[in-house]
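To start, I am sharing the structure in question, which I have written as structure tokens.
In this view, the complex is presented without one of its protein chains, the others remaining in place.
So, chain A:
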Amino acid sequence: MSKKLVENISLWQLAVLMFTFEIGSVAVVGVGTDTKQDAWIAVGVATVLGAGLVWFYVYLLKQLPGRNLFEMITFCFGKWLGKIIGLLYVYYFLYISARVLRDFCELITSVIFENTPIEVISITMVGICAYMLYLGLEVFGRTGEVFIPYVFTFIILIGLAILFSGEFQMKNLLPILGDGLGPILKHVFPRLLTFPFGELVTFMVIIPYVSHFAKAAKVSVFTVLISGFIIIYGTVIEIASLGARQMERTVFPLLSAAREISLLEFIERVDLVIVFVVMFGIITKVSVFLFGGLKGLEHIMNIPYRYLVFPVSMIIGYIAIQISANNAEHIEEGIRFIPLYMHIPFQIIIPILMAPLLIWKVKKQKRRSDANGSR
């Protein structure tokens, strides 16, 4: 087998990647718009559940320290079944990364470059991701560190700017829980829990490479809570500035909210700037999924993932364009089919099925090695 290059990222880098990952496409498409003015409550509930889910993922990883998702699958299901399930995961990761990429392409082509072919955006974006992953996970983590201050400050500043522009109307948030808890819970599961929180299942490929693995669980849960808080903040801004009705109708809510900003008759139309802040979130998200897929292919095909980076990323660039004919179809797929047929099985069902099998096998292995040791 070829020599594996062992790379490490720090806990801080993991937190940064998780944070930008969470913020990434949420900042583009918005969440919880179906629950109207209670969207922020739904996000809050989903955050708590999501934190639990992430804790569960890290708990699974802790059973087999140093092995990533794919190695764990092989460990649980054996060589051949493991390969098949692994391949399914690869398919899932790559498909979602193409979807995230498409989200951004739609954003750019509909807001900024109306006349530019979508292929141009798709290829340039995926090219950056490929270059970054080619240089390795370390570089990925560090790039995140460089950009996190900008992403963070800009998201905070949007809220403040809307507040100072006088577009922030608290009464838009009323009535709180007007329709009761029912619709919220219905929306949280499956949609809000799986997107954006359940998607953290991809980090099962990255977390094993964290240098202080023991603290990974704490850091991940904490990061999810923080990013959930930021998403709530963003959602409150969207509702308060746009109102529940308008928010439901817009395709890119945060962008529409930012359009309301007008300060000193000088800072206007900052929605464009938002697009570019969002860009880094998208790059992170695409890259994390791409990395997950590539690591899976590396495990299945036994060749270093660096050889696969460019071909696979170019395929992603192509799939991103081909998955749907237009934006409406793309969004519809995302709402109707993806949570049910992709997110739930891969994020929840398979890990839950795997858990008892994993614990049992680890115990068996331990017993065997203990027996060997005593002999």
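Structural remarks
In this section, a contact is a pair of C-beta atoms (placed from the backbone, for glycine too) under 8 Å apart; a residue touches a chain by one contact, two chains touch by 3 or more; residues count from 1.
FYI, contacts and distances are computed from a predicted model.
The UniProt record for the undisplayed chain lists the protein name "Spore germination protein", from the options "histidine kinase", "Spore germination protein", "Carbon-monoxide dehydrogenase small subunit" or "ABC transporter permease". Across A:71, A:138 or A:333, the single residue that touches the chain missing here is A:138. Taking the complete complex into account, A:280 is the one of A:40, A:280, A:305 or A:346 that touches the chain left out. The missing chain, though absent from the display, is touched by one residue of A:73, A:108 or A:162; that residue is A:108. Interface residues of chain A with the unshown chain, by the touch rule above, are 5-8, 10, 12-13, 108, 112-113, 121, 124, 128, 131-132, 135-136, 138-139, 141-143, 145-147, 265-266, 268-269, 272-273, 276, 279-280, 283.
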